[in-house]
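One structure follows; several queries about it will come next.
For this depiction, one protein chain was excluded, whereas all remaining protein chains were kept in their positions.
Let's turn to chain A:
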Amino acid sequence: MNDMTVPNPSTATRVPPPAPLGMLAELTHRCPLSCPYCSNPVDLEKRSLELDTETWKRVFSEAAAMGVLHLHLSGGEPTARKDIVELTAHAVKVGLYTNLITSGIGVTYDKLKELADAGLDHVQLSIQDALPDNADRIAGLKGAHEKKRVLAGQVLELGLPLTINAVIHRANIENIEALVNMALEFGARRVEIAHSQYYGWALENRNMLMPTREQVMAAAATVERLREELQGKLVIDAVVPDYYARLPKPCVGGWGKQSLNVTPQGKVLPCHAAETIPHLVFDYVTEKSLSEIWEHGSAFEAYRGTSWMKEPCTSCPRKEIDFGGCRCQALAITGDPANADPACSLSPFHAKITSLALKAADSGKTDYVYRSFGGVDGRPKVQITRNNGAPA
């Protein structure tokens, strides 16, 4: 496993890490939707544990002072916080670029207008599919899709820029072109075609979400073609699926290098899924300053840089490009977070991830474990159907 060397303060000339570019503030884990691919942890943090308004404001001030540029106001559903306007106004005041990542459910026009007036920079709205019934089934809420359409119109009316985010998986991968067209129709300037990443709830639902290799290849070709066709009209950003890849993704742009997450109760994480790595110890914003946690926190130090690496990463010419891929995926599939991400073809576990993908895609399983408080066990399971209405 990963042996951490503790620098001797009397001799070490320690170079502080560069300031993070972005911070994801998970203001709350409460959400009206129950998407089975949610990146939140399976053990959701309860409302009673959430940070109060003043603490979040202090954290935003600290983030701005240390050099954070983009603040992603996320969740759960961030507008479930009663103080969302006050928090946004404060973030704007301290100079952060504010991005509201919303499900669009429960956001009234008045609330949105207050956010726009407070100086909100950008809205990112999720949609689950281009077909309303299928979208509602994936989100676990009837009528959700129509509410999103209404919200998109209001975002535009208020002059706010809109990004549509669509998480892609087996039940909607064949509708990518329709999803992109819907983003255009909604008036978005940008769309994220984000293939599901298998952490948190998505890992629980891997058998139900994994597309086939052929679907992934076809999807990539569609995205390439649409990018060309829509240049100057719509920016298409893709988060690539990595179970069928040969090179690993540079997860979060490198551990402790570009971004950080703060959970509803103030735990500071290097990435969404970092809590799955059992030996890491996380600091809380209620106990230390954000910059102290970023620069010295043991969880950030654990996989920062390249000194923790093992072969095949140590001697790899790409080690400063993809940073060995994802630690959480290395743990989930190889049992050791310091191993190369098995998505890499040089990993001795590469055949395992491919076979997991093929098996999951072919599992025939359709019962989502919907996201909810209380974890995976004892969850109601809901039968889903394919886009054409036939049983999946």
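Heads up, the rule we're going with is that a residue touches a chain if its C-beta (ideal position, glycine included) is under 8 Å from a C-beta of that chain, and two chains touch if they have at least 3 such contacts; residues count from 1.
As a working rule, contacts and distances are computed from a predicted model.
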Leaving aside the chains on screen, match the unshown one to its UniProt name from "Tungstate transport system permease protein", "Glutamyl-tRNA(Gln) amidotransferase subunit A", "Basic membrane protein A" or "Coenzyme PQQ synthesis protein D". "Coenzyme PQQ synthesis protein D"
Which of A:His122, A:His169 or A:His272 contacts the chain that the document leaves out: A:His122
In the complete assembly, which of A:Ser74, A:Thr102 or A:Thr163 touches the absent chain? A:Thr163
Residue, one of A:Gly232, A:Pro278 or A:Gly335, that touches the chain absent here: A:Gly232
Residues from chain A at the interface with the omitted partner, ascending: 19, 21, 65-67, 69-70, 95, 97, 99, 121-122, 124, 159-161, 163, 189-190, 231-235, 237
